[in-house]
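So that we are looking at the same thing, I have put the structure below in structure tokens.
A single protein chain has been omitted; all remaining protein chains appear in their positions.
Coming up: chain A.
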Amino acid sequence: MNKVMSNKWFITLYLLPALLLLTVLIFIPLLLTGYYGLMSWDGIGAMSFIGLDNYINVVQDATFWQSAGHSFLLALFSTLSLLLYLAVSLILASKIKGANVFRKVYLIPMLLSSVAIAQLWIKIYNPSNGMLNTMLGWIGVENPPLWLADPSIVLYSIFIPILWQYAGFYILIYYAALKGIPETIIEAAKIDGASPLQIALRIKLPLIMGVIKVTIVLAVVGSLKYFDLIFVMTGGGPNGASEVMASYMYKLAFGSYNFGYGSAVGFALLVITLIVTYIVRRLTANKEDIQY
């Protein structure tokens, strides 16, 4: 087998199908999107070339920057919530009773589709007969918040289901990484008299730092292009208060029949995501990861 793997022809042959698929399904559409951004096009009739007008408009579009702001807020929130996931994983990975049950409980949201989660939370947030406000009513809250209707809090109302939705995914990753740490290292630390907190902070976290970095990139990139839950729950409303870059792009292309401009927004989204990913990678790329 080693001989095969060192044969350049075989390497090419094995990589080719994936490369072909990526080119056809990802790279060509990406370039096309950038190209459509140069057009005035309603998505149906003929295209006409208008140069960089769409891109210039994107840069000057207050609504775009507002939705970009919401996307960044979501990215920040997702990154912070990684701390919570990490804490949960550290507890689960230490030998507590029922860890298996908890692990499965946290995984369940991951098994549901985004639309189902959105529908569930729409019901929970219903201002007059939803679970949340009914419970607030029991404890005597007179004017409970209008979770999805109040522009000042709608974004945060949506963050909660997103936190809930991705908990299982990240906890699973962290859990697996923590379980991969050799028991002998922990044993040695215990013998040296390290407290559980010290073990967690000084030994376990540094050892899984590589994984943590990957999850930060995943969380940031995932947040910047986040779409589905927001689209189903509020459609970006009320009045743009929960609009993110991807939902704005969708609205332009399919709601306003402005495919050219929508494509430009989509391309801007790509560029922003690439830049942010690069920055995040630079920030998290310090010295070599600890090997064991």
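In this text, a residue touches a chain if its C-beta (ideal position, glycine included) is under 8 Å from a C-beta of that chain, and two chains touch if they have at least 3 such contacts; residues count from 1.
Here is the rule we go by: contacts and distances are computed from a predicted model.
Colleague: Since a chain is absent, check the UniProt entry for it and pick the matching name: "Polysulfide reductase, NrfD", "Alkaline phosphatase", "Electron transfer flavoprotein subunit beta" or "Extracellular solute-binding protein".
Modeller: "Extracellular solute-binding protein"
Colleague: Quick one: say which of A:T33, A:S71, A:N258 or A:T273 touches the chain that got left out.
Modeller: A:N258
Colleague: Which listed residue, A:A46, A:A62 or A:V101, touches the chain dropped from view?
Modeller: The single option touching the absent chain is A:A46.
Colleague: Touching the hidden chain in the complete assembly: which of A:G137, A:P151 or A:P196 does that?
Modeller: A:P151
Colleague: Using the document's contact rule, name the residues of chain A that touch the chain not shown here.
Modeller: Contact residues on chain A toward the absent chain are 1, 3-4, 10, 13-14, 17, 42-46, 122, 125-129, 146-151, 154, 234-235, 237-240, 251, 254-259.
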